[in-house]
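Note that one protein chain of the assembly has been removed; the remaining protein chains are unaltered in position.
Take a look at chain A:
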């Protein structure tokens, strides 16, 4: 459940800031080798202490256990600081990964229903 050593793994993170939330949209692969980028972006967003931090994982092609752990850590930080962490998982590979791990029910998933692809917090 770990070790992505594929050298082609690329991750792009787009950040948008709204009055009520900050959104990070992740494209590409969220895995061991791209984790540092994602971790830096999440840490930077957390530093602004937005009321809601949205991690949009739906566009990801691949997420491994280290990526899942990043989400769990962000959730832990948000809970500790009395803020809200929400995720978009889409309905493809990322959603399946979180479903199998039993995490969909444990996270604030804003596009839970398949009829709500955009999902808004």
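One rule holds in what follows: contacts are C-beta pairs under 8 Å (C-beta built on N, C-alpha and C of every residue); 3 or more make two chains touch, one makes a residue touch a chain; residues count from 1.
Note that in this section contacts and distances are computed from a predicted model.
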Review point. Which name from "Rhodanese domain-containing protein", "2Fe-2S iron-sulfur cluster binding domain-containing protein", "Formate dehydrogenase subunit delta" or "Xylose transport system permease protein XylH" does UniProt give the chain that's left off?
Key: "Rhodanese domain-containing protein"
**Study point:** Among A:23, A:64 or A:111, residue touching the chain not depicted
**Key:** A:64
Review point. Considering the whole complex, which of A:25, A:52 or A:72 touches the chain not shown?
Key: A:72
Point to revise | Residues of chain A in contact with the chain not shown | key: 1-6, 62, 64-66, 68-69, 72-73, 76, 93, 99-103, 105-106
